[in-house]
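Only a single protein chain was left out; the remaining protein chains are all shown in position.
Moving on, here comes chain A:
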Amino acid sequence: MLGIVIILIILAIITMIVATGLGPVSVSPLDTAKILLSKFPGCNGIFEQTWTKVESNIVLGLRIPRVCLGMVVGASLAVCGVTMQALVRNNLADPFILGVSNGAAAFATLGILFGTFSFLGSYSLPISAFIGSAITIVFVYMISRVRGRINITQLLLSGVAISMIMGGVTQIIKLSAPNALGLHNAEFWMSGSLAGAKWAYLKLPLIVLVICMIFLQIHYRGLNILLLGEETAGALGINVKRLQKELVLIASLMAGVTISVSGTIGFVGLMVPHFTRLLVGGDHRKVLPISALLGGILVVWVDVAARMIIAPEELPVGILTAVIGGPIFIYMLKKQTKEK
C-alpha cells in the first residue's frame, strides 16, 4: 500500500511538471521544473535562465494554477465518489450521475442571480453550490430507499430525473438573465472547465479536500462496515445514522465546493474509485488516498488533452470525461446486472 502511494505521489509530481509545460505554447519539462524551483525561497538565481519571460509568465500565471486546481478538483471528485458509493453501497454512484453536480450548479446560478448568499462575500458561490448538492443528495437518497435499502434502479433513475430538473433550472436562469451569471457562463456549469484558473480559486477547495480526507481516513472502518448494510453496521459498533449524516455532509461539501470552481466534470467519481478497487480491493484505508491521487492525475491529463486536441481552441474538460466515462459506466452497469 505504501509502495503504491509513493509511486503515485512521484507520478503526480511528474504529471504536474510535464502537464504544466504542455499546451498551445509548450515549455520543456526541464525548463518548467527550473522555473518552478526558482520561485522557492533560496533557489532564486541558482539556475541559469534558459527560458524566456513569456514562458515564465505562462507557467507561473496560467498553467501552474490550472494544474494545481486540476489536481485538487480531481482528487475531490474521486473522493466524493468513494464517499457516495459507501453511502449507497453501490459503485455506480457519482456526483454527476446522481444529479448532485447539476443540483450544485443550479443553486450556484440561483445564488448569483438573486444574490441570496451575497452577505457571505466571496464564499457565496461555493456555499450556494454546497446547499444545492446537499439538497440533491438527500433527495435522491430518500427517493431510492425502499424498505431501508437503496434500490439501485430507483437511485439511477431519480438521479437522471433530478439531474434534468436541475439542468433545466440552470438553463432557464441562463436564458432569462444572461448578464447575471457573473464569473461563469452556463456552458461552464454544464460541461466544466479548468480554464481561467487562478491561485485564489485554489484555497477553499484545497482546505475542504484536506479536512474531508482527514475525517474520512479516520473513519475508514466505519465506511467499510457501512458496506455490510445498515443493520449489520450497528451490530459492529457503528452509529449508522450519525455516520450517514456525516457522509452526506462531506460529499455535499466536496461536490459543491469543487463544482463552484470547475463546473460539472462528470464520471471522475465513478471511474477512479472503480480502478482503485481493482488495484487494491475495497478497504477504504487504501481506497481513499489512492483514489485521491489517481483522480488528481487523471483530471490533469484530461485537461491537457482538452487544451491540446483542438488548440488554440479549448474543449471543456467535462465533455472529455463524459466521452471517456460514459462507456465505462455502461460497462460497469452491465457487469453489475450480470452479477445479480
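As a convention for this text, a residue touches a chain if its C-beta (ideal position, glycine included) is under 8 Å from a C-beta of that chain, and two chains touch if they have at least 3 such contacts; residues count from 1.
Here is the rule we go by: contacts and distances are computed from a predicted model.
Engineer: Please identify the absent chain by the protein name in its UniProt record; candidates are "Response regulator", "diguanylate cyclase", "NADH-quinone oxidoreductase subunit H" or "Iron complex transport system ATP-binding protein".
Structural biologist: The record for the missing subunit names the protein "Iron complex transport system ATP-binding protein".
Engineer: Of A:K34, A:R66 or A:R277, which residue touches the hidden chain?
Structural biologist: A:R277
Engineer: Of the residues listed, A:S56, A:N90, A:S191 or A:T321, which one is in contact with the missing chain?
Structural biologist: Candidates A:S56, A:N90, A:S191 or A:T321; residue touching the omitted chain: A:N90.
Engineer: Footprint of the hidden chain on chain A, which residues?
Structural biologist: 89-91, 147, 218-219, 221-222, 224-225, 227-232, 234-239, 277, 281-283
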